[in-house]
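The complex appears here without one of its protein chains, the remainder shown in place.
This part shows subunit A:
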Amino acid sequence: MALPVDIEALDKAFSGIGVDEKSLISILTNSNEEHKISLRKGSSKLFIEDENGFERWDQSSIKILKHQFNRFRDAVVLSLLHPWERDARLIEKAIRKGPKHYNVIVEVACTRSSDQLLGARKAYHSLFHHSIEEHLTHIKGRERKLLVALVSAYRYEGTGVNEDVAKSEAQILYEAINNGDKNKLLDHEDAIMILATRSKQHLQALYRHYSQSYGKTLAQDLEGEGILKDTVECLCTPQTYFTRVLEAAVKEDADEESKRALTRVIVTQKEQLVQEGFVPNKIQDILLGLYKDFLLASIASGDIK
């Protein structure tokens, strides 16, 4: 008979993000066939009763387990890839997988430096024999224009902002959001031009003017506007965006895609996270095994140049 504590431990080993490899080794290698029967019987999440009298592995659990075991691998690969290749692959996958993933395109296009984004575009040529812009053709939705514009940007990175222009462009955005048809925002040419061509410093000044002039932040006004909000956050307040993504990843009902963001954000942003004093308390409880070790160590060493 397997001890209740073993059954609990088995469940727990798969119940976070990642897998508790050590626990699995100690439970399974110490179990004889009889123990395993009661392990299976006791583990309602993983096994169901088959009509032919055996405890059968639940199909959906296999898929979940596959994801769990792959997390460490994915973290390793993402960490090892040249940043240009890494970002090119992230974008290509996002295009392929559809609208729910477009925020990854926004994330890469807007949070990397101008030269990093250029590098990703070059890598994309080598890997996929097309430009990113060309592949974005496959997107039929209205997001396409914004996404093409964002990935094509080569933003000026120097200081010096024309505050008057920033203020007037804040007004243009305000009017687009509040006076116009909110559904048509993605078609608003001026708004897209501003977001896609202005430097980040300029946009951050614009963001400030917006709050001062209208009593709410640009991001608040874009609540519910999907990738438009993501765009503004990534460009103006990236730490807000990344915190939001990380928190969504560790929520109780987080789906697989949200969880994958954990790997992506921590591996690609570790230097920035450390700079902003990110403390992994919130997320570390739910992490397991080698995956947990990898992510926490990434953050710990994040300030190593």
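The rule is short, and it goes like this: a contact is a pair of C-beta atoms (placed from the backbone, for glycine too) under 8 Å apart; a residue touches a chain by one contact, two chains touch by 3 or more; residues count from 1.
Everything below uses one rule, namely that contacts and distances are computed from a predicted model.
Trainee: Given the choices "UDP-N-acetylglucosamine transferase subunit ALG13", "Sorting nexin-4-like", "Annexin" or "Monocarboxylate transporter 13", state the protein name listed in UniProt for the chain not shown.
Mentor: Of the names offered in "UDP-N-acetylglucosamine transferase subunit ALG13", "Sorting nexin-4-like", "Annexin" or "Monocarboxylate transporter 13", the absent chain's UniProt record gives "Annexin".
Trainee: For a quick check of understanding: of A:Trp57, A:Tyr156, A:Tyr174 or A:Tyr214, which residue touches the chain that isn't displayed?
Mentor: From the options A:Trp57, A:Tyr156, A:Tyr174 or A:Tyr214, the contact with the absent chain belongs to A:Tyr156.
Trainee: Which of A:Ser113, A:Thr137 or A:Asn178 sits in contact with the chain that's absent?
Mentor: Once the missing chain is taken into account, the touching residue is A:Thr137.
Trainee: Of A:Ala13, A:Ile91, A:Val148 or A:Ile299, which residue touches the hidden chain?
Mentor: A:Val148
Trainee: Of the residues in subunit A, which ones touch the absent chain?
Mentor: Missing-chain contacts on subunit A: residues 118, 121-122, 125, 129-131, 133-134, 136-137, 145, 148-149, 152-158, 160, 189, 193, 196-199.
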